[in-house]
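I am attaching a structure below and will ask some questions about it afterwards.
In this view, the complex is presented without one of its protein chains, the others remaining in place.
Residue numbering begins at 1 within each chain, and the chains themselves are lettered A and B in the order written.
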Amino acid sequence: MEGNWRGRDVISILDFTREELEELFKHAESMKKSLEEGRVEKKLKGRIIALAFFEPSTRTRLSFETAAKRLGADTIGFSSGFSTSVEKGETIADTIRMLDSYADAIVIRSKYEGSALLAAEIAGKPVINGGDGKQHHPTQAMIDLYTVRELKGRIDGLVYAIVGDLRYGRAATSFILALTRYQPESVIFVSPPQLKPRPEVLMLLEEAGIRYSYARLEDAVEAADVLYVTRIQKERFPDPAEYEKVKGSYRVTRSLLEEKAKRELKVLHPLPRVDEITHDVDDTEWQAYFTQAANGVPVRMALLSLILG
Amino acid sequence: MEGNWRGRDVISILDFTREELEELFKHAESMKKSLEEGRVEKKLKGRIIALAFFEPSTRTRLSFETAAKRLGADTIGFSSGFSTSVEKGETIADTIRMLDSYADAIVIRSKYEGSALLAAEIAGKPVINGGDGKQHHPTQAMIDLYTVRELKGRIDGLVYAIVGDLRYGRAATSFILALTRYQPESVIFVSPPQLKPRPEVLMLLEEAGIRYSYARLEDAVEAADVLYVTRIQKERFPDPAEYEKVKGSYRVTRSLLEEKAKRELKVLHPLPRVDEITHDVDDTEWQAYFTQAANGVPVRMALLSLILG
Partner (left out) sequence: MEGNWRGRDVISILDFTREELEELFKHAESMKKSLEEGRVEKKLKGRIIALAFFEPSTRTRLSFETAAKRLGADTIGFSSGFSTSVEKGETIADTIRMLDSYADAIVIRSKYEGSALLAAEIAGKPVINGGDGKQHHPTQAMIDLYTVRELKGRIDGLVYAIVGDLRYGRAATSFILALTRYQPESVIFVSPPQLKPRPEVLMLLEEAGIRYSYARLEDAVEAADVLYVTRIQKERFPDPAEYEKVKGSYRVTRSLLEEKAKRELKVLHPLPRVDEITHDVDDTEWQAYFTQAANGVPVRMALLSLILG
């Protein structure tokens, strides 16, 4: 079965079956254990991973870099389009072609829809989408599911409330898409009307037989086993004053959780957060976002190791 | 003979004899083979190469970094003057002195004429010019000659057409200078009048007994065995409207090649390109610029290994 992984591109979470995700998670578990015990096998010694971050990112970039280096590989690349040839007018295609001849795999991040797919078509080496456009961030979705599985013991049968920008936020959309590979009890959306999930995403939920509904934050928190929070960018509102008026409706606070949440609720967030989860939630049992961030390393180690191993 | 290489500075392509270049190319060939076979010897294990890129560059920087890491060395440095002490007013000399005490070799890139020479005078460790001023980019010229040698079987006896900014473009000038170490059949220049090669460059061609001439692009393409294309920057034209008028005269298209070029013509470009070679040339047999870019790694591996080995 590992044969399916070697040399594979990772463009969308929809490219993966439930069985493949489960296999990845088992590898990630064993990576996490070996990290904790300080005895990671240098499986990727001598390999070079290119990190082509046309759009800045801290967590995704540094956790890929850490994952590569923990496995004995090295990295090259850039952390923003600034100071690269793209600024001089080079196409992404030419940049990818160059990296394809230097490195053994390419992680790409870009604000443009379809960049990772384009890169995969050009490159002979495996391409991993580190987030592109408004929908795809497959490795984030893997980390999110892995964290739910780790903390709740399962992914099926749970009530998921997903909060924030469900239309333009790629982490939220990828998480919703990822759930179609499992059997959640139901999915509850909490977002301003203009930031609801796209019709094609809803259709995939329907095809997968997953019930979904819309609710206010208070009610969603009350029903949820997993609360997935994302940021709403002020710029999405035609009138910024409108944003100021509603933003409180999408902010998760300790007092809200104390009033409404199940004791076993787990709160996730792909991070960085600004103020959509207040800092007084950080040292509660509900907080799972720091665990989720830390899981970025073992999950990406598992992925790199399956693809390049 | 390798004794000539150890600890050597690389400032200008003119510092090298034909025999030395041939020796380098043989090493590069063997590096390329070992890369393909995935069995590169970690000759530079424990070494640190400083990459002092005061001027941004993607290809030169990443291929030096890849070359160093493939050989087991590590790198430190910066990829633009931005965010370094130079911004606070530190001289290049003080920065180089610091790197000289940290690293085992220094690769420098700068827009200022003579920066690499200055660095070499200050540093005790070997200094490699990764491009400075308007004339010198010796490692690019090495890669260019190596690519011609690889694809055409020889460097002597060929007709070279060189297109673009031959006055301020450092890759083009270094390539012309490099040809004086060989015996081309002839060299044809294609450029706007104000961007012709400098008199001192022409003098070196004459001293080497190399015939050169000027031609329109069509005629040059027809005669050439090797077509070396570079970018013409709009800013070189006092009147930008003038540039818009002539730019088509320096653009290599598939239809032009189909109409005029020999079947065996090889098209080189130091990259990045903007639109001086149209993308429909990419998947023709004439295209050699991606091979040339890929050759950056084995040629720089050979150089680092001879200098630091």
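In this text, a contact is a pair of C-beta atoms (placed from the backbone, for glycine too) under 8 Å apart; a residue touches a chain by one contact, two chains touch by 3 or more.
This one's a predicted model, so the numbers in the text were calculated from it and none came from an experiment.
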Which one touches the absent chain: A:Ala93, A:Leu151, A:Leu202 or A:Ala294? A:Ala294
If the missing chain were put back, which residues of subunit A would it touch? 38, 40, 42, 56-59, 62-63, 65-66, 69-70, 79-80, 82, 271-274, 279, 290, 293-294, 296-297
Subunit B positions in touch with the non-displayed chain are 46, 48, 50, 74, 76-78, 83-91, 93-95, 97-99, 101-103
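We take it that only the chains that are shown with their structure count from here on.
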Determine how many degrees of rotation, between 0 and 180 and to the nearest 5, align the Cα atoms of subunit A with the equivalent atoms in subunit B. 120
Taking the mean of the C-alpha atoms as each chain's centre, how many Å separate subunit A from subunit B? 40
